[in-house]
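In this view, the complex is presented without one of its protein chains, the others remaining in place.
Then we have chain A:
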Amino acid sequence: MKSKLMLVILVVLTVLSVGAQQKEIRVLLANHPYGDLLKAAIPEYEKATGVKVNVESLQESQLTTKLTTEFATRSSTVDVFMTRPLQEAKMFYKNGWYEPLTDYDFSDYPKNALDVATFGNKAYLVPLVTEWEVLYYRVDLFKKAGLSVPTNFTELEMAAKKLNSADIAGFASRGKGAAAVTQLSSYVYNYGGTYLDKGKAVFNSKEALDAIRFYGKMLANYGPAGITNMSWENIMPLFQAGKVAMWTDASVFYGQIVDPTKSQIPAENVGIANFPAGPKGNTPYIVVSWGMAIAKQSKNKALAADFIKWATSKELAKRGMLANITMARNSAWKDSEVRAKIHPGLIATQEYAAKNGIPYDRPYMSAVGEARDLIGEVIIESINTGGSSAKLESLARDKVAAVNSLLEDTGEYGVY
């Protein structure tokens, strides 16, 4: 009886060890154009290295959920994953879920992109994709109305008013509370405000509230119906169906807007311009929206490090650029083949934002999910009242207090 048991154990162990000898890593990607590009390219990597890459693709918030549950329960077998620096890096770093990247060459990345990748003096993630806020507009409608592209908020409002009709919304931007926070940020910056200053919430300043009121007025008067439940995934189909004349959102959507299989608007009728200036100048956000990291719990760190070098390489960055994905590497933007192919509006707005932009589009804190919902309440109140709400100040004051107490709970209050 006993010897039989021993035999079974021996067989199981042999099978397991043979299995371990076949090199494998597990990679979690986002449903993002770059994630798709990687997924398609991974067979090349497998062929070249003999390492089997097990890929899973998830929608961005589900990716966070999956990573969080796996890491928090210490049962993870994830080796490499895509990560959103501004949304989750602080929390992931605090919980010790990132492996420091000690021998990665970061010389090809802009400094402000590395800011969000570094904690203490170590880098924990490789910046992949950057995005900045731009103004998408319909070239044909502007021509017909005899308008020039707005360069400031006053012109933006005048253009929206003129282009707005029963059939076409003059202007659109995200209205769905938490989702709107990132796109509102450039408005807040251009009015001279910000979300967090020196580790304290300050979005109830006069400047920030002026921006929130302007945003609410624009969306209430010229935005599509039901805007308070709309994020980019609801606005994009409207733009593609020709129902929106101007749209402020992240640069990353250009490729999809002009995709002839999805859009009814020919590419030549879609313009990209710099985000309009506000009373206090023009400093739109430019952020690292996606990065890639190695899991601290990974048991295949050498393989993971090799994979991440390949997945964030110059060659793949160039391929990303040619697929209209705005990559973080400096060299990707200097490549002549890329510059010849990519929309000049993207190049021009990237250059402007890289020079003048702010590397945050949301309050940079661990409890950012909840903070976005709290700021979202102020945004929705402003949209619902066309920017004229009498209680906006007191509402914003309450929410600032709530965000500050979140900062206190996580030990980040006054820390910067």
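In this section, contacts are C-beta pairs under 8 Å (C-beta built on N, C-alpha and C of every residue); 3 or more make two chains touch, one makes a residue touch a chain; residues count from 1.
Just so it is clear, contacts and distances are computed from a predicted model.
Hidden chain, UniProt protein name from the list "Permease component of ABC-type sugar transporter", "Glutathione import ATP-binding protein GsiA", "Heme lyase CcmF/NrfE family subunit" or "Protocatechuate 3,4-dioxygenase beta subunit": "Permease component of ABC-type sugar transporter".
Of the listed residues A:54, A:154 or A:229, the one in contact with the hidden chain in the full complex is A:229.
Checked against the full complex, the candidates A:40, A:241, A:267 or A:415 give a single residue touching the omitted chain, namely A:241. Of the candidate positions A:64, A:251, A:298 or A:312, contact with the unshown chain belongs to A:64. The residue touching the chain not shown here, chosen from A:91, A:149, A:322 or A:354, is A:91.
Listed for chain A, the residues touching the missing chain in the whole complex are 61, 64-65, 68, 72, 91, 94-96, 169, 175-177, 224-230, 234, 237-238, 241, 243, 366-367, 369-370, 373, 376-377, 380, 384, 406, 409-411.
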